[in-house]
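With one protein chain withheld, the remaining protein chains of the complex are depicted in position.
Our next item is chain A:
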Amino acid sequence: MFEAKLAEGIIFKKIVEAIKELVSDVNIDISPTGISLQAMDNSHVALVSLQLSMDGFESFRSDKPMTLGINIGNLFKIMKLGDNDDSMTLKAEEDPSHLTIIFENEKKGRFAEFNINLINIDTEHLSVSDNEGGSQLSMASGEFSKIMKELYQISETVNIETSQELIQFSVEGDCGSGSVKIGPTEGETREEQVVIQSDEQVNLSFALRYLTMFTKASGLSSMVNVSLSTEAPLVVKYEIQNLGSLQYYLAPKISDEE
């Protein structure tokens, strides 16, 4: 038996929205301490990893760990049926054949219940380790999203170069070339703050197609954390308040000389 109630159902909707372009079928892991998910895109270039702790739920009960195979496209269809101010409950029996999703809204006096059929899938699971060292950037998620989107208009690939106090995003396209440089700022509010920490200088290229897909999660958090390392994939992390985090991993491009 598994039952978890989230006061703000919209958060879950945003999560589903943020991963539905990257992956189609996923295994959702339910454990006594929370919900997690890890999935790779078809070409094994990018990975999404979700961690939700039971503490952020209004109520959480899970007797036995289980892994639920779900089609994200179908899950999104059901998520759209909930209103933004609904609470959401996830429910599954032992050895379930479906996952029950309940949207409740006391103010509007509305109660909606849906069952989504589960599927059996074998997914490839990576033992992901966190980046140590390298360069870290923390900035407003909206701003990061805007930069990625605009750069994608110019080129498919972005080169990211870090130094002690600066991160530079450069592109080269048919129409020309250019770069956006970001340096640390104090800022008046937290959202205006840019923090750069660079233990190792990095110079790597990435596919903007994926980076723009990652920024779909901007709605989950006002801040984004980007970490780069020569020895590891790029990590884009969105903290979800009180609940956990949504992280994306992206393998770099190999430079032509190699």
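Definition applied: a residue touches a chain if its C-beta (ideal position, glycine included) is under 8 Å from a C-beta of that chain, and two chains touch if they have at least 3 such contacts; residues count from 1.
The rule is simple: contacts and distances are computed from a predicted model.
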| item | value |
| --- | --- |
| Protein that the absent chain corresponds to, by UniProt name, given "Exoribonuclease phosphorolytic domain-containing protein", "Flap endonuclease 1", "UBC core domain-containing protein" or "U6 snRNA-associated Sm-like protein LSm1" | "Flap endonuclease 1" |
| Candidates A:33, A:51, A:100 or A:123 - the one touching the absent chain | A:123 |
| Residue of A:35, A:52 or A:66 in touch with the missing chain, whole complex considered | A:66 |
| Which residue of A:6, A:22, A:45 or A:137 touches the chain not shown here | A:45 |
| Interface with the unshown chain - residue positions in chain A | 25, 27, 40, 42-47, 65-69, 95-97, 117-129, 156-157, 205, 207, 232-233, 249, 251-256 |
